[in-house]
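The complex is shown incomplete by one protein chain, all other protein chains being positioned as in the whole.
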Amino acid sequence: MDFTSFVGIISGLALIVSAILYGSSDISIFVNVPGIMIVIGGTIAATLFTFQFKDTMAAFRAAAIVFTQDKQNPQQMIATMLQLTRVARREGLMALSREKADSPFLQRALNMASDASDEDYIRHTLQADIDSLKMRHYVVQDVFKKMGMYAPAFGMLGTLIGLIQMLSQLNNPEAIGPAMAVALLTTFYGSILSTVIFQPIAGKLKARTILEIQTLEIIRDGTIAMMGSNNYLAVYERLSSYVPAHQRKPVGLRD
Amino acid sequence: MDFTSFVGIISGLALIVSAILYGSSDISIFVNVPGIMIVIGGTIAATLFTFQFKDTMAAFRAAAIVFTQDKQNPQQMIATMLQLTRVARREGLMALSREKADSPFLQRALNMASDASDEDYIRHTLQADIDSLKMRHYVVQDVFKKMGMYAPAFGMLGTLIGLIQMLSQLNNPEAIGPAMAVALLTTFYGSILSTVIFQPIAGKLKARTILEIQTLEIIRDGTIAMMGSNNYLAVYERLSSYVPAHQRKPVGLRD
Amino acid sequence: MDFTSFVGIISGLALIVSAILYGSSDISIFVNVPGIMIVIGGTIAATLFTFQFKDTMAAFRAAAIVFTQDKQNPQQMIATMLQLTRVARREGLMALSREKADSPFLQRALNMASDASDEDYIRHTLQADIDSLKMRHYVVQDVFKKMGMYAPAFGMLGTLIGLIQMLSQLNNPEAIGPAMAVALLTTFYGSILSTVIFQPIAGKLKARTILEIQTLEIIRDGTIAMMGSNNYLAVYERLSSYVPAHQRKPVGLRD
Amino acid sequence: MDFTSFVGIISGLALIVSAILYGSSDISIFVNVPGIMIVIGGTIAATLFTFQFKDTMAAFRAAAIVFTQDKQNPQQMIATMLQLTRVARREGLMALSREKADSPFLQRALNMASDASDEDYIRHTLQADIDSLKMRHYVVQDVFKKMGMYAPAFGMLGTLIGLIQMLSQLNNPEAIGPAMAVALLTTFYGSILSTVIFQPIAGKLKARTILEIQTLEIIRDGTIAMMGSNNYLAVYERLSSYVPAHQRKPVGLRD
Partner (left out) sequence: MDFTSFVGIISGLALIVSAILYGSSDISIFVNVPGIMIVIGGTIAATLFTFQFKDTMAAFRAAAIVFTQDKQNPQQMIATMLQLTRVARREGLMALSREKADSPFLQRALNMASDASDEDYIRHTLQADIDSLKMRHYVVQDVFKKMGMYAPAFGMLGTLIGLIQMLSQLNNPEAIGPAMAVALLTTFYGSILSTVIFQPIAGKLKARTILEIQTLEIIRDGTIAMMGSNNYLAVYERLSSYVPAHQRKPVGLRD
């Protein structure tokens, strides 16, 4: 459970509800089922039209991941790579293929290292994997960015419909206020969806991608470094650029 | 028939129509032929002015393609390339020129491979084809992006015309409401065209391009890999970066 | 005469005029000379301030070109390059300097080829010419993009002036409507100029640049290809990447 | 204490307060606690949702730094590098490891230089450090850019809530004005936060990053220059590109 994401969305929505309740105890005037339908339905319809069906599905799956605890941790991956360097040093690169890795990317890197593949080949193959992952994640973020754009657009369409209907039958001046209130509701729904939900999800997915790419780059650089030299310190030096200077710990040369 | 595109556009328009019908049973107040003409006509006029005539036509043809089933499938292209690797292994690279390919790009790649052309030459020629295709597709997407920009702009021009006419002859206060309703209609038309039609088409064309480029890159990399080594597994390793790790299937080494 | 540009601008303006006439037979309420002056004059003033004088003049000359028939035609340039390859094959590269080319760029390329200049030298010199042309065209497009931004900004300034004057002397409520109508006119002028004229011109200039660059790239690549090999087919293969696969014609090897 | 940042924010807020006091001596109408809560709380909630918790914290720490005096000074770093060149010239590169540097980056560079590491290795390692710092700073700036976007969005949500409540109960026409004033307050808060606080902080952080990167590049280039040649003047020439021509002082060749 990613606690901050959870706190973020819940407190965002809670603040809006309490602002409504503070102004008036009647929350029902903010509920308009057809308005909710046109904004949510329209956003989904335009999104399905815009993207490949499988990309949209991948995006919704990714959105669920946003609320799970993040498993990527560059510091820990550096420790893992150093541990593997020790193995390579004691038992040779061949021994790396016997190590079990959680990440298929790390497994692939270890397999290639134990096969004594060419350094250039390893670099290009792992880079191709990273580029391909960047591309897929880009599409997923794009789905939520576009939803954050479609939601207010459908909100405005709903408001225009309400305004046009109200203005075309001005026979009852007393009804103007409430009719405009209803018309504004879809703009309100569209803004909430965009500001409180879609844009933050797109942002979080981007932050996650940056972290995941960094972890993969540590694996790529670590694998290449441990092939070029099984010097523990050299591998550490190479990987320590990935953490800020004040977080780099002096590495004991024991083992 | 691309089912999702079809569902997307139909349900988007249906939601807007039902929102109109929900508010009032009279849909006729949303129909204004001169308003429709200025928004659609103006958008087409500005688009014709902005682009080369043949680019505009290419864009409209591409829009039709959006509703057809997509033929590009990276997974299947990987299978095809592996199948061709088996042919090359059994019968030599020369045999590749006898294979019939649906895609002119694949045909060209096979011809060059069977001619035993230089690897660099093949890479540059195929890359030039890919770059040229990217460029042409970019122009086509740009047509719809610009239409998605011109439509609301002409909608606003229509609304300004209506407002100015209404305000300049305020002798009948009762007519203000209906006149403003009519003036707002062009803004409404422009927003619908942009949000429900032009922007999603531009997005879908972009998604299709990404997929097509990926397929071409698989052909490019696969051809080069099978020339460098007719090892089935090496070609598979090279191409598997194009699919997410969890979709990569272990490859049997039969054959 | 570029027929589409002409049709685009005329029909765009005609649609707006007919929308005005449809709403009221009195077109005079849309004519406000001081308003036209502040929008057009302000746009010109800000543009002169923003750009070098010679860049602004170059932009206006380029705008005139937009309405002339485009002479660039990639397909025809490929044919020309193939024709020159035949000459080079029969009579040697030296013969190329005797050919007369319409384009100074092609002339320069032929001169360098007949001088048997180094391939790298030719590539870099022609690329420098292309980069320099891209740069100059970029500035010209930028003039119209900025005009498309300044026009609505001055339109809004005019409307603000009108609104402030009207609001500060509300002694005659009957005059409010007509005064607001007049105030809105400058916003209307600014939007028309931007949407119907400046933005399409900027777009068309960009489309022309893309086409011109492509033609120059065909000359560059063709010249280098014909120097490396006077094989007719090899030059054709190299240049055919510039046209979509379905437009490539099989080339007879006669001659 | 960074005096300009301090003057900037204080005078910005003071101007707004005096504009309020000038219009009316009653500042209390601009204070609305629930409104302040929804704008500030909502912005924080959406930011927590958008970014990793540690990135948000890093951003707030960085914001505090904005008000401290900047320690980076390219001119002084050039002097330091020249001083170190003199040390290297007199005592050899080995002596560099005995120098104490404030900056961990400079310390690392000196260590590598005194180890007589390969020039390429030094360049790549230091560049990796610079890239990694750019990346971390980019995320921190992004936090404030997004806050500068969320604040007005929550401001608008608050205004929409107020408008909808006011319009739905129009029974007391006299209350319309004050109710709208209250509704507009959240838009006002959101604009102040964005314009006077978040956007300038994002800008200042970017300016600081540019300066810090420049200092690191001086260290990188200086270290490499002093390894290639312990000629004082050559190192100076290399580093002087980092300062404008009119600030370059002729360097005495004493020592």
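For reference, chains read A, B, C and D in written order, and residue numbers begin at 1 within each chain.
The rule is simple: a contact is a pair of C-beta atoms (placed from the backbone, for glycine too) under 8 Å apart; a residue touches a chain by one contact, two chains touch by 3 or more.
Values in this document were obtained by computation on a predicted structure and should not be read as measured data.
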Interface residues of subunit D (partner: the chain not displayed): 3-5, 7-9, 11-12, 15-16, 18-20, 22-24, 29-30, 70, 174, 176-178, 180-182, 184-185, 187-188, 191-192, 194-196, 199-201, 203-204, 207, 210-211, 214, 237-238, 241-246, 248
Residues of subunit C (touch criterion as defined above) contacting the omitted chain: 34-35, 37-38, 41-42, 45-53, 55-56, 104-105, 125, 128-129, 131-133, 135-136, 139, 146, 150, 153-154, 156-158, 160-170
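Throughout what follows, only the chains that are shown with their structure count from here on.
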Degree value of the rotation bringing subunit C onto subunit D, based on Cα positions, nearest 5: 145
Subunit A and subunit D, separation of their C-alpha mean positions in angstrom: 25
Separation of subunit A from subunit C, taking each centre as the mean of its C-alpha atoms, in whole Å: 40
Chain-level touch network, classified as line, ring, star, complete or other: line
Contact pairs between chains, per stated definition: A-B, A-D, B-C
